[in-house]
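My structure is below; once you've seen it, I'll send some questions.
Yeah, one chain of the complex is gone here, protein chain that is, but the others are all in their spots.
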């Protein structure tokens, strides 16, 4: 009798039931992939004459029924060994062991599970890519409306130089286009078939994996059966891409969070994306941004948790890697989709206060760098000499509580120790934020002229990425249709 | 129209509904804590005359009904602002705003949420402690049966010196007793009341937090209202304790996993804790151990994920910390309970092959250290000189394919370059694993004599920990009973 | 010949030299601890007559010389097996194997290394505690000057209610006092002696570990020799405490970073803690705060890295745990000291703009919660009814671009739909930030009256913590003195 007041065996059974039993439930979500694989496997086994046509056809009829009716086409599923053996058990009950028992010829749950997870990953990553493309489109769309929306650009959260809102939006979009590339690369690495590798050692049945790959829409076959059942680096690569993406989103949300403060006041959010207080009547909390920042941690850490589960395990089929390490995989991808969609909603919904943005940029000394450059170009100062002169002017001015709009030619002359002969309107012009952004057209700066070019290029890149992803998604879907057609065609002969 | 083919507003609403709406569902699990807090808060508000007795009594009647009937006592709960405002809305609908609207006087969702999470943590940690004590009891129980079960002790997974199975079991138990202490310390740090801190700035209503603390069974009141709503370090401290515990379990499982291999063959597991193969008929996979090793990663990483969510947030009430960072808290504690229970089941269920253990220890040279010590004590060698002599003997012997049982006095003489005059039976004796463990009685070694003393001490420590936890649990329960009684007593006056 | 164009053996030797050789260098930093342990061990071995007095005395003379002269008292140290064997080799070279070879009697590098790391941890944690106490003192000191410095309190970075700067400073101090408690707990867990546990199995020499513990100032002896060499949870517990502390510092720095922006403008930093730009003449970047935020990640992740290295290792003496997992330990503690010192410098050096703080709090509607409470107290509204009324007033006002100072009794009457008969000066008073903080004296709020009490209590707590740490440090130092005296006394007999 243990602490729990049960006999040992009862305690053991209770714990095992609780911890092993959940496997069946969680695997039920992958029934479609399992059934598709079974269809392809049986067609291949029939063609290679590893199983007899009659047996194969009886199986195919049932598999097509499962495809049509789903889980209800199977009897009671139970046990602690997961979906496949419960599924096979149901087939054996219905079709007899000579038919139902033939399905698993020349394979194992190891290569089966590896194949299911790759098919599942393919779908999950495409859903994520869809969301990412939506956000990128939204950023580009918003940027088009803000090509000339002048705002303060910050470094270290200190006013640096004027930029445009479009410039910030396109910086985020640039990062997301690299995230897209990383996710597509992960998808590409996922596209290799482990089926046929069986337990870890392949088989002595003369199977035709290239036929199975073709039926299931895989572009490649893994050439080492041990690697095929042991490796899950396509999954960790996917999670790394999610983590990097989530980090960028947390950074973008941090900018927005600061800009949303009462003190900056650069934009408001629609009621659906903000929240009130239960006690303070005046509150409009940027809940959407806080969720973005906080929840990104989950997408950022799933990679590490997965690696940690895989650390110091055998490079083979082991439960630690093939089930435990991937326990958080789906939730990491779903959280990443949520983050992307939430940022998409924020970008769509943000209501920008252009006047506030522009007026801040006019007074906070963010324009003095171009005044410095003017001295280099027009008054023959070296850059550092000009910089020191302007620095002195700014220090004197701020000590007197002046804004940048208060700077005068005289102050420059005083600092220079000689008349620089700069007309007042030139100083005004140099310090004008709008003129600043129009001048900042080199080095990929915010100038509207450059920005418009970039916008077109980005829209094209987006289209290219959409086409690439549509091609993959289309192939997956048409393949599936073709697989079912072939199965139907065989049984209808 | 966005990528999703919806207007912006529809997309925004859909995303907000999906991401904000889940809050209500997840908070429903904490209804009991919320209702208890409301009871205590209303009693305090009534006693301090902040709200009128009539209003208070009407509220208490309803709160007692909710306590009795649960969520069904509330009408339709809905909205994106979580449980409390839905709950209050339901009260206002039923009792009118003058009564229902009085419940939230002198508090906020911020201190309320902080208090709920501390009460929740208290319960979760006690459940975990219960499981840990069960495992410790099981280890001590098993150790009692294996005080004299000789086995090879390994360092670096190489045979080192003989120990007993009890020695290993008690090493794990020692680590777990420190984990217990860390969890109790975290529980202690959790035991401080934030209620009354309101949004972040306390209140100008003359509340009596010490009365509320007393009614809710909190031992302390937090003395800074900003800290009270901002800090969640009791929760991260709890997760750190779980992570350290899970690491130890992963290490214990690693020892067992290696000992379970066909090549070591030290024990078997009951069918409930192992698994077969779908293809290889001979398989008995140690699934329980693989789950332990793999799933420990989840308990190990939840701390980091939580900190990451809290990083670079305001030290105040923010969604990132108070909701997002704690999203994985429950699952981390549940996973830790699962790990502890699973190790408990493994320890209970393992079937030890004592003969195999003993026979391996006899042949694998793990006993030569005591032969070395013999030369120090009886032949006047310094330790290093004796070590070098025996090292040479072992090298020669292993090159000839000998086992440690094959060593002879002659071999020692040959290495020494002189007759050491050690009788053959002395060499036998020195190399006997059982004699080894009986001699290893200093420095907390495995000697059965020392082990028996320790077992008694550990049993006492366990009792002490059980008493401490029972006291806390008892206080929580009796407090709750007392709270309900007081509420009933007030309304029945 | 390998890719590197070397024969295999050369490549192997080069890699081994590079990776194993660094051990000696890194262990040299712990020479003092090693030598102290050797002194204590030899005294104990002499007293228990495990080694002869003459041998012991010869060793003690040399050990005292090493204590006096340091590493120079040893000859050339080399090899890939770390400090101890090099050190012993040097002793054997000088004193002969009969003396030098006796030092390692009844112990192993395993218990030795475990003991050294605990002594090292003791020192490192005390250095960190010293820095933490310094920061806490600085916070309390600064708070004393700002008990009445009104500022906006934020939740979600939105104006919430007025607080004082002292209130924020004391919130951080409260968190740090819990960090102190956690570090002291870790120090306490470190205070147990592993020496005598030898390789993993204790010894058959009749050693007296309690004597060694006494000589080395350890309060406890570990009672299981396997646990003693396998466990490092005192170290991971220490790292968890550092991680939690660093998270709090990152949060405090985040508040300060936002307050430092041009738009908030609440304080400036001295030149030593800020940085300029190489291009933008106006820049004053808060580099100290960015370092604090960024570098905290290192202190936050060292725990996880350490656990990861320990995952799935044998619960025994293994290189993964005892060396590899602790590779980042020192740097994590040093980084934490840096973070604490840097925050200390920031708190000391920040130059607060009280007027700016006060003027912002006056206009940003952060005072309307107390106006709401007024309606509850004086106009018989339930809290929720009053809240709804004020919410409507604020919404109307902000739509008209009003500040909170613009609110009038008429606006309240309009929202109420009836005359509330609130004098204009009462509305002014309710909306006055200074009056707000004076009223917020319940629920641990910012009221100067409450704050002053708390300040005294915190100063006392700080003194208590200082005394506790001084006691530990004093004991460590006096113990060391006593150890050396005893050794000197023995050899001078």
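Letters A, B and C name the chains as they come in the text, with residue numbers starting at 1 for each one.
Here is the rule we use: contacts are C-beta pairs under 8 Å (C-beta built on N, C-alpha and C of every residue); 3 or more make two chains touch, one makes a residue touch a chain.
The shown structure was predicted, so the numbers you read here are calculated from the model rather than taken from an experiment.
When you scan B:390, B:454, B:469 or B:487 for touch with the missing chain, the hit is B:390. Touch with the chain omitted from the figure is made, among A:78, A:314, A:410 or A:478, by A:314.
Of the candidate positions A:110, A:124, A:138 or A:261, contact with the hidden chain is made by A:110. From the set A:196, A:270, A:286 or A:328, the residue in touch with the chain omitted from the display is A:196, counting the whole complex.
The chain not shown here is touched by just one of A:10, A:98 or A:489, and that residue is A:98.
Remark: the omitted chain is touched by one listed residue; of C:199, C:213, C:394 or C:469 this is C:199. Contacts to the hidden chain, counted on chain A, fall at residues 55, 88, 92, 97-106, 110-111, 153-157, 160-163, 167-168, 170-172, 174-175, 178-179, 181-182, 185, 189, 195-207, 209, 221-231, 233, 236-237, 240, 243-244, 247-248, 250-255, 258, 293, 296-297, 300-301, 303-304, 307-308, 310-319, 369-370, 373, 376-377, 382-385, 387, 439-447, 450, 454, 457.
Against the chain not displayed here, chain C makes contact via residues 2-4, 8-9, 11-13, 15-16, 18-20, 80-81, 84-85, 88, 104, 107-110, 133-134, 137-138, 141, 198-199, 254, 270, 272-273, 275-280, 285, 287-288, 290-291, 293-298, 300-301, 304-306, 308-309, 311-313, 318-321, 323-325, 327-328, 338, 341-342, 344-345, 348-349.
Seen from chain B, the chain kept out of the figure touches residues 155-161, 257-258, 260-264, 276-277, 279-287, 290, 304, 308, 311-313, 360, 364-366, 368-369, 372, 387-388, 390-391, 393-394, 398, 404.
The working rule: only the chains that are shown with their structure count from here on.
Note: centroid distance chain A to chain C, computed from Cα atoms, is 35 Å.
Separating the centre of chain A from that of chain B, both taken as means of CA atoms, is a distance of 33 Å. Spacing of chain B relative to chain C, judged by their CA centroids, is 23 angstrom. Residue positions 276-277, 279-280, 285, 287, 290, 304, 308, 311-313 of chain A are each in touch with at least two other chains.
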